[in-house]
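Shown here is a partial selection of chains from the complex, left in place.
Letters A, B, C and D mark the chains as written, and numbering starts fresh at 1 in each.
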Amino acid sequence: MDKALLDFKAGRITLEEAKSLVAGDVFAKLEDAGLDLFRQVRTGAPEVIYCAAKTPSQVREIFQVLIQKDGLVMGTRATDEHFQAVEDLGLEFDADAGMLYKPCNVSLTGLVLIVSAGTSDRNVTLEAARTASLMGSRVQVEHDCGVAGIHRLFALKDTLRQARVIVAVAGMEGALPTIVAGMTPRPVIAVPTSVGYGASLGGLAPLLTMLNACAPGVAVVNIDNGFGAGYLAHLINVGGSEKS
Amino acid sequence: MDKALLDFKAGRITLEEAKSLVAGDVFAKLEDAGLDLFRQVRTGAPEVIYCAAKTPSQVREIFQVLIQKDGLVMGTRATDEHFQAVEDLGLEFDADAGMLYKPCNVSLTGLVLIVSAGTSDRNVTLEAARTASLMGSRVQVEHDCGVAGIHRLFALKDTLRQARVIVAVAGMEGALPTIVAGMTPRPVIAVPTSVGYGASLGGLAPLLTMLNACAPGVAVVNIDNGFGAGYLAHLINVGGSEKS
Amino acid sequence: MDKALLDFKAGRITLEEAKSLVAGDVFAKLEDAGLDLFRQVRTGAPEVIYCAAKTPSQVREIFQVLIQKDGLVMGTRATDEHFQAVEDLGLEFDADAGMLYKPCNVSLTGLVLIVSAGTSDRNVTLEAARTASLMGSRVQVEHDCGVAGIHRLFALKDTLRQARVIVAVAGMEGALPTIVAGMTPRPVIAVPTSVGYGASLGGLAPLLTMLNACAPGVAVVNIDNGFGAGYLAHLINVGGSEKS
Amino acid sequence: MDKALLDFKAGRITLEEAKSLVAGDVFAKLEDAGLDLFRQVRTGAPEVIYCAAKTPSQVREIFQVLIQKDGLVMGTRATDEHFQAVEDLGLEFDADAGMLYKPCNVSLTGLVLIVSAGTSDRNVTLEAARTASLMGSRVQVEHDCGVAGIHRLFALKDTLRQARVIVAVAGMEGALPTIVAGMTPRPVIAVPTSVGYGASLGGLAPLLTMLNACAPGVAVVNIDNGFGAGYLAHLINVGGSEKS
């Protein structure tokens, strides 16, 4: 399939031609999983493995198939136990981001700026960063720019315009994305986090805040979903670069 | 009762003495209501009438008793119909704030700053303003200072320090109080409003935002409760002035 | 201010220079509003007026100022009453989308594809379309492509790849954005609508569905927020075009 | 009671006759339980034991009575500890499904198709499968057919028509049952799972999705209730076969 994929991405063959070339293995039937190997042809990125509810041996079974393919290989919400089950396959582990991945050499493009409201949002922030950079985006991370001390954000004024897309990560009240969107013409992806207590309701409070952002230009992903934000940021970032 | 109240407020008699003096009419038994005439002695302010769920004739019955007493007379969430039922008693009506009140001449003291996020929050903002000024606070109102254009707030930087207390009114995402609290050493009373739609959940979204404010120095009142905010702001404001 | 804005956008002056040039009228102080005239300099688009909680006369007061400026002038959630109050100012009204706007001639760029799940989502869909096209995006709208008859969506396969960004509008269960995101490498902006009853909870059900989309590449805006989706789609669309 | 039951099921005696025959032991009074032994006469299946909130010794006490009866004996949400307490009674344990049961030889009938959205939904899927097959249905299980890669589902097109009923298991956004219902004339039982995080709200998000399914022909059971789905699927499946 890999050659068909490359040919398709390079524009040498059409989608229909690619499909017929890979017909034999559109998805791999494993014991408990049906791997969607064709996804990269359709969406430009391969299936990413959500490790949280899987046993280490299920995770290993899946990665044994994926690792043989070219291109990006990633798993999210992985633990040390998952890593130990796949380490010998050549995967690396970013423990802060909770991500397993196959090391790769992509040239980085564009700029994704990732700002967080507080030090406590660090893991989610790093998951977004790791995702976007593995996919091929140049990434800049700025921790702890919360709106209680808004001058920390003003120091980033120029970067907020240079980036092609901004990811804003915040727990508690989640006001950061609105403030950011009021300072830049770039799309802002808002990531609520479960940092907080009581009326933060496990992250529902910042989620609602972000959905009601009074500055336009903001869209929201699930609570603690750094991966989803990094993934989408990359799509937007390369959308900007592909025509250059 | 009025004399006992004045004597008590002036320190000429004790609370116990005031109580025995007014024993005869501690509360007025009406058809459907038991007016708490003694509240001013205990709390420094009289009972305020919540008109929303009362008929015009119930409201009239209550104000007929209250209007005969000295001091503050107020009703909230009143409509034109309520006003017509009591106009001949000498009450005035602030239609924007939805408030009925007996006109009075108090000398204003201190400074309560009331800032709102948007023009749509106007009625709640004016309810807070009317309440605090009827009680005796000097009030400054600044409409439409929402955080999507944060420089509007920065223009108030000095006033934010000169006021003894700040009321911050906001719907939608409700980020205004946090930003304000990060710019001033003064107490901030946050008022969520029901302005918004969808995930604003009738004002629950800004309510949660404000309860999770990452800047300390903020406390919150009920959704659209301009009255409660203005009342509390006055208590804090005069707390500052009474010792001078 | 208009000249400073144009100079800044053309790169002839810096942000700081633009700021000092417009210092005199950074925002316009009206009776109940503080118009954020500087927003276009910061974010590339002017303040848009949310008409829902404003009286026709408040809306008129605001548009009287805005209409004198160059560039985009828009109001959302407007009714016929609002329109009648501003018609003589030269504004037009898209009754389906509930939008007021100053007619303008922008050359359209890129491609924003807007797909809806059902005929009942039509108003929200058209609000997104009107917003994006007024801002300068070329827009294609496809109504009634819901997933209960998924072949309707498959007929759009090629357009799903040609567009630079896709807006997917759906009420009830809200599954459309996930299916779309599984078929395209483009960013997908999901708009839940309040179409439905009972357990749709006024649009919360599709909102939650979209936040939990199992296909990455999706971010979500508020329930019925066609405006926000169209606005963000335009930002992403021109991000792709500006470098060409 | 067993003979009365068989006679009744074979139509040799009426319900009233069966009732009088078993009058002596309609339910068994244990220390903490009143076993509903008559349920099989009324509903065609015996009482199934919900082990989750019971101690191993309570579970043992109950199974000691049940095991002496003919026919189906099952317990759900059992752990290894429960199993150890009853192993010597002749019960078997399906650890993946969390089910205890008396091995039995029923000839399987009809076809129940059980599809899941992801590998993480495996336990709930297997609980449904084990339940339906113990009751006497032929079962086919297809894991990991989620809608992000919808071609995996299309490969099952024919089976979706051959089955008499379909169980669709999904967490996160829960869109699978709608897509299935749009592809088949068979009843679809939707099972939301608690797989997910943040705005999945412990499975409430897919539950709401499924209740709002825009394709008719879907009904929903409780979150993670594989047992209930398998049980109902069997009732529908045999309803189809009993007249043949």
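We take it that a residue touches a chain if its C-beta (ideal position, glycine included) is under 8 Å from a C-beta of that chain, and two chains touch if they have at least 3 such contacts.
Remember, it's a predicted structure, so these values are computed and weren't measured experimentally.
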{"item": "Homomeric assembly size (copies in this file), of which only 4 appear in place", "value": "8"}
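Following the convention adopted for this analysis, only the chains that are shown with their structure count from here on.
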{"item": "Centre distance in Å when chain A and chain D are each reduced to the mean of their C-alpha atoms", "value": "38"}
{"item": "Cα-centroid distance, chain B relative to chain D, in whole angstrom", "value": "59"}
{"item": "Chain B residues counted as touching two or more neighbouring chains", "value": "118, 148-149, 198-200"}
{"item": "Graph class of chain-chain contacts, one of line, ring, star, complete, other", "value": "other"}
{"item": "Footprint of chain C on chain D - complex, ascending", "value": "117-118, 146-150, 172-175, 178-179, 181-182, 196, 198-201, 204-206, 208-215"}
{"item": "Chain B-touching residues of chain C, taken from the complex the two chains share", "value": "26-27, 32-36, 38-39, 47, 50, 52-54, 58, 62, 77, 192, 194, 202-204, 207, 222-225"}
{"item": "Chain A-facing residues of chain C, complex", "value": "15, 39, 42-45, 48, 157, 161, 164-165, 181-187, 189-190, 207, 211-212, 215-223, 227-229, 231-232, 235-236, 239-244"}
